[in-house]
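Heads up, one of the protein chains got dropped from this complex, but the rest are sitting where they should.
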Amino acid sequence: MKIGVFVCYCGENIGRTVDCAAVAKELSAYPGVAHAEAYKYMCSDPGQNLIKQAIKEKNLDAVVVGSCSPHMHEKTFRKACASAGVNPYMVEIANLREHCSWIHDDIPSATAKAIDLVRIAVEKVKYNEPLQTIQVPVTKRALVIGGGIAGIQSALDIANAGFPVVLVEKEPSIGGHMSQLSETFPTLDCSQCILTPRMVEVYQHSNITLLTYSEVEKVEGFIGNFKVTVRKKARSVKDEVCTGCGLCVQNCPIKKKAQSEFDESLTTRPAIYVPFPQAVPNIPVIDRSVCTYYKTGKCQMCKKVCGREAIDFEQQDTFLTFDIGAIIAATGYKLYKIDKKPEGHIYKGYGEYGYGELKDVIDGLQFERIASASGPTSGEILRPSDKKEPKKVVFVQCVGSRDESKGFSYCSKICCMYTAKHAMLYKHKVHDGEAYVFYMDIRSNGKGYDEFVRRAIEEDGVKYIRGRVSKIYEENGKYIVKGEDTIAGVRMEIDADMVVLATAMIPQPENSKVAQLLGIPYDKHGFMQEVHPKLRPVETSTGGIFLAGACHSPRDIPESVAMASAAAAKAMVLFGSDILEREPVVAKVEASTCAGCFYCQKVCAYSAIERKEIRDRQGNLIKVVAYVNAGLCQGCGTCNATCPSKSVELIGFRDEQIFAEIQSLSGF
Amino acid sequence: MNIYKPELVEIKDIIEETPDIRTLRLQFKNPETQKAFAFKAGQFAEYSVFGEGECTFCIASSPTRPEFLECSFKMAGKVTKAMSKLNIGDTMGLRGPYGNHFPIEDMKGKNIVFIAGGIGMAPVRCIIWNVLDLKDQFKDISIIYGARTVADLVYKNELEDWKKMAGVKTVVTVDPGGETPDWNGEVGFVPSIVEKVSPKAENTVAIICGPPIMIKFTMPVLKKLGFKDDDIITTLENRMKCGLGKCGRCNIGSVYVCKDGPVFTYTQMQQLPDEF
Amino acid sequence: MKEFIINTDEIANLISSLPADKWDILAPAKDGKSFDYVLSSDKPIINSEAPPSKISFKEYFFPKSETLFYYKREANEISLTEPKFAEKKLLVLAAKPCDAASLPILSKVFNWDYKDEFFNKRVNNSVIIGLSCAYSDESCFCTSVGLDRNNTKGSDIFLTPFNDKQYVLSVVSDKGDSFVKEFLPNLTEFTGTKETKEFIDNKPFDYKKTKDWIAANFENKIWAETGEVCIGCAQCAFVCPTCHCFDIVDENCDLNCGRRIKNWDACQFGVFTKHASGHNPRNSQEKRYRQRVSHKFDYYYEKFGEVLCTGCGRCTRGCPAGIDIGEIVFSISNQ
Amino acid sequence: MAEEKFEPKVVAFVCNWCTYTGADLAGTSRLKQEPNARLIRVPCTGRIDPVFVIKAFESGADGVLISGCHPGDCHYNTGNFHARRRWTFFKELLNFVGIDSTRLHFSWVSASEGKKWVDVVNGVIDTVREQGPFLKYKEIKEHDFQEIEN
Partner (left out) sequence: MPDLIEIAKGLLESKEVSFIIGYTKDRFGRVKPYIAKSVEDANNLMFDHHSIHNLAVYLTRLKIPENGRVGIVAKSCDIKAIIALIQENQIKREQVYIIGMNCSGVVTHSTDEWKKENIQIKCKYCADKAPMLYDAVAGTAEPFEQPDDTQEVLMQKLETMSSAERWDFWAKEFEKCIKCYACRQVCPMCYCEQCLAEKNQPQWITTSPTPAGNFSWNIIKAFHMAGRCVGCHECERACPMGIPLTLLTRKMGMVAGKEFNYRHGMAIDQPTLVGSYNFNDNEDFIK
């Protein structure tokens, strides 16, 4: 094996403290080194040409460059060598600048260290092997999980670019939380008016396969090549037959037993129902938990009235599988339930606010329904308990947010804005009403946002009180809100008719389950994790899986839409080529020695280790061994270090290479 | 005398026979040793890469050409991989020659059929050149050589030389699917090519060397052609360490392959326990 | 054979009088529960009733790891140097007859063609004083392999207890003779008769018959039955006085120097015969155990005219899986 | 001959994404360090097998440093968590057989902690220098090669 060593002076950067000529000279006599020289700027064109020329003249098999950090110019030198016929992975960089010349003053010891560093690289490269980049074909179909505004936006963007999309929504209709909202800040335009056309567009788009009342069941494969199984839950209504006439819903005798999810439990709905009038698709679903037929075997009223014979009580969940190239998770958020004992949470909750006990202490989404023209009160502000117009309403911000002791450490970001909106809407509708807002700070950093809050305060006369609420209780038909005005430094008591709590945004409870299905990380709150907070905010550490909307962190509509479009763009970048090229630094299993303990599988963060059966010619099982899915492997090598029999090795950082590096130290 | 200490040899040339087979041309560093080194076709040696270990191969060059020693090896284990990384001018170690040899004296005046597969050609090449260099002492020579693919054929130039020689019949074959568009040799497995070439058995010695599976299926063909067990000669390739009849690795029954072999007649082989 | 009478204090004197710079003394000593050969022991146990040590003394003649030569690389030049051989002599005191007998047996393989001077030098540099054995347990079977409690094979000098304080010292070899002349010149000649306890072999077998049976039974269920219980460790081979398989490996001291070493190895290891290609002629424990028994009682006999076993029973006493080679051979012989 | 000042040999196994980059930053920031450490770059601390440490001591290291991303920062999500568990055992085991924490060091150094890297590296080198050469390991190794100098 013939190795070429090239030492760069980097102008004076290396040359000032390292005697580069001496390094080259020392290495020229080193076993395996067939050529060694030093040059002013190795990365320059003449420098690269020197390398290329030496490769050709001396018939070199491998190259070591002593230069700056490999993070800087490894690619440059690999490319140069490749063009001269040396496999790019037969190139190693010794970091003589960042790790030597720049951090030392003494020329002899820096030079000695530089020689060591080059020798380490030479010993490693002796065990390098030519590698080829891995090429993976790309399936140009996207899966979007979640049919809220983020999912809708991503699906439409990708579909409009000409690629097929599968949109999966767990509820009977798409639309998400945005469809529940009344008006939106800061423009106060009607949420449904802007959303509904997009929902219909999704429904009608020839590139979109819409699967509502469905959940992702299984995700296999890797970037460009996922295989996704979707569970289509039994609707008990044949969607291909139903015309959405609504007769079944009107005739259902069960009217009061089920609380309307859409109206945030402020109203009830029948056992067979469409979540809301503009639902897409406009196909009802039977809630089997309340339906009489499923309890007693009798009734079947819906079936009797349906002219299309669309009701199918025996319908089963069905499973559909899709080949998918990219996945966008847009699973959204929910509001923190602040009862005394929040279910499944270790958080303490806000029992002292009476939520869940005091009927007119409501959360933000409930207020949206009350304020909505399509809501239970047709947009009139009437309190839930007695349907009277509240004359004094207290809004409390940061309930659960920014409060590590009782809720969450993070800021839910949108509450300042929607509280201002709520107060404003209330004032617009109840002209003689009083609106109070308890806040910690006002965070209104968006286009037109601060002006919006100012308008609420200055034009609509909402009273903002900086301080926290300690307790809410009922007294003489009023809700006593005890708090403190920290600016005035006085304790406050407001006798309110209604209280609206701006509770924290938290991830959907299914978020972590979906993240596990996808094999992507999520933070301690359950929000999905991006791979880099600055430079790759919509990508996940698993290739081909992107994030959109509030599943990542609390965000408002424009941000969700922007993120959704960004995620769509990332997916489309992937779809832009037929073949995907990947670094060949992946793990590989030697099946003959694999003992099948699957510790590698346990430590793999990417689900890249699969099981493979080895059978003899007669079909008898010999053993089950690990197998690395090179498409999923990201090349960390944890499996390699964990494997007890050393049957899995990380190509490019094989044990042999690292041992050679370590043992090269013994010569110093 | 330290029987485990090798002599130093220098690599004079490296020939890349196939992607994973190399031939090294070696010369003793000490000219006296080079002069004194005598061996017979079929013997083997222990080759050292210092720091990696030793490795056993038959000597692939002919005793009739004593100025160099050649060995051909396939990169498989630790030492062969290290050997493949050496350059011309590098130093290796060599112990030998060891073991018995082909009965070349007994073969004189007879026809000879050489049958080899893959890297099994290395020991056969040694005796082929030995015989060809003394060609007037032998009768008709046939060489049947097969490899998996055209790329896996070793000694490509010499195969051409042998083809051109008078009185030598050279048939080269590759496994079905291993041929290239310009391949003009045979296509088929060695046993069937032997059957096709059908060398006559009378007054003929067959020397056969190759993978166990090839030997297994060629033997019945040779028997069918009328070869006697005593006239079929092969070399065994058991794992060895010392080469001196001590370390116990190459034993098959009471036989030390390194001492009593590696050359065995088919008759002898049949008497050994089935452990090779 | 010359015979003398020697007192226990004369033995003690001998030990203390041998010049320490020229002689090492290897003798059994008690370490916890077991007896072991201990180098330069100041408390040797000369007791014919002592059980055999856990491991034989072969490592003093055929070390578990022995440097064959060193290599050094300077630039591209390589030089080889041979290890220096310790010129110190070794006196083995109170060797069990079943240990002493192993040296002539081992010598055959180390000298049948090429001569292993490492082994020879060590043997030539030693004097073995054997001690008649009065111990036996269910693992012993020395009489079946042609030895017995008073067998002097391999000993240069042999001691037989005469009474509480005295031993009969027999001079067995020339080496023994000159040792006695040099270090024990004043002994009284012995003319009486020795009495020794008889050894009752509870698994007597005829090793010639065994050999024939093995040669004829390459395929037999006995191999599978043992092979499936055998866990494939090599303690039997490593504690055995006659097992002699070894490995040759290179070890680096740093990038430019290192050594080639001979290490104990054993046919019970799966990798022992495995080719680089992955092919393994003895690819199951059944085959490997068959090899061990066959080598000891058939192949070695075939080649060297001796059984590769002294009946010491160590392999059986130490076997973690309770395999008794004597029982196997006993049952073979009686088939 | 005057007694030569002992200069320890320290081997550092560092992950590519955090510590190696942190060391790069130290370089870019021209933060001076002692020249005794030799870095071996691996993709992730999860890749570091305890045998590497044994090999490093066998190769004459007087001290070993292992450094990677802070918990939660791992480029490969969880590699450093698995590594951390492994180290817990490994350091205890080595300590139990006589290689204590003055020889084997661990740290988390992120890509932005150039200064911390310098402190860690200099700290390790100083500790090892104070301890002196790791003769114990050299002894058992040299026992095998004792005649080589002759």
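Each chain carries a letter (A, B, C and D) given by its place in the written order, and its residues are counted from 1.
Note that in this section a contact is a pair of C-beta atoms (placed from the backbone, for glycine too) under 8 Å apart; a residue touches a chain by one contact, two chains touch by 3 or more.
Treat the numbers as computed from the prediction; the structure is a model and nothing was measured.
S.K.: Could you tell me which of the visible chains the hidden chain touches?
M.R.: A, B, C, D
S.K.: Give the residue, chosen from B:5, B:81 or B:148, that touches the chain omitted from the document.
M.R.: B:81
S.K.: Where does chain A touch the missing chain, residue by residue?
M.R.: The missing chain touches chain A at positions 127, 524, 592-599, 602-603, 620-621, 624, 642, 644-647, 655-656, 659-660.
S.K.: Just the residue numbers, please: which parts of chain D touch the chain that's not shown?
M.R.: 50-51, 54, 58, 71-72, 78, 81-82, 84-102, 105-108, 120, 123, 136, 139-141, 143-144
S.K.: Of the residues in chain B, which ones touch the absent chain?
M.R.: 77-78, 81
FYI, only the chains that are shown with their structure count from here on.
S.K.: Can you tell me which chain is nearest the middle of the complex, judged by mean CA position?
M.R.: Central by C-alpha mean position: chain D.
S.K.: Report which of A-B and A-C is connected by more C-beta pairs in contact.
M.R.: Of A-B and A-C, more C-beta pairs in contact link A-C.
S.K.: Among all residues of chain C, which ones touch two or more of the remaining chains?
M.R.: 73, 76, 252-254, 258
S.K.: Listing for chain D: what residues touch at least two other chains?
M.R.: 59-60
S.K.: Is the way these chains touch best called a line, a ring, a star, complete, or other?
M.R.: Graph shape, chains as nodes and touching pairs as edges: none of the named types, so other.
S.K.: Quick check: in the complex, which residue numbers of chain C touch chain B?
M.R.: Of all residues in chain C, those touching chain B are 68-69, 71, 73, 76-78, 80, 82, 109-110, 112-118, 218, 244-250, 252, 258, 260, 262, 265, 267, 272-277, 279, 281-282, 287, 291, 294-295, 298-300, 302-303.
S.K.: Residue numbers of chain A touching chain B in their complex, please.
M.R.: Going through chain A, the ones touching chain B are 1-2, 31-32, 34, 126.
S.K.: Would you pull the chain C residues touching chain D in the complex into a rising list?
M.R.: Going through chain C, the ones touching chain D are 65, 67, 70, 72, 81, 83-84, 251, 253-254, 257-259.
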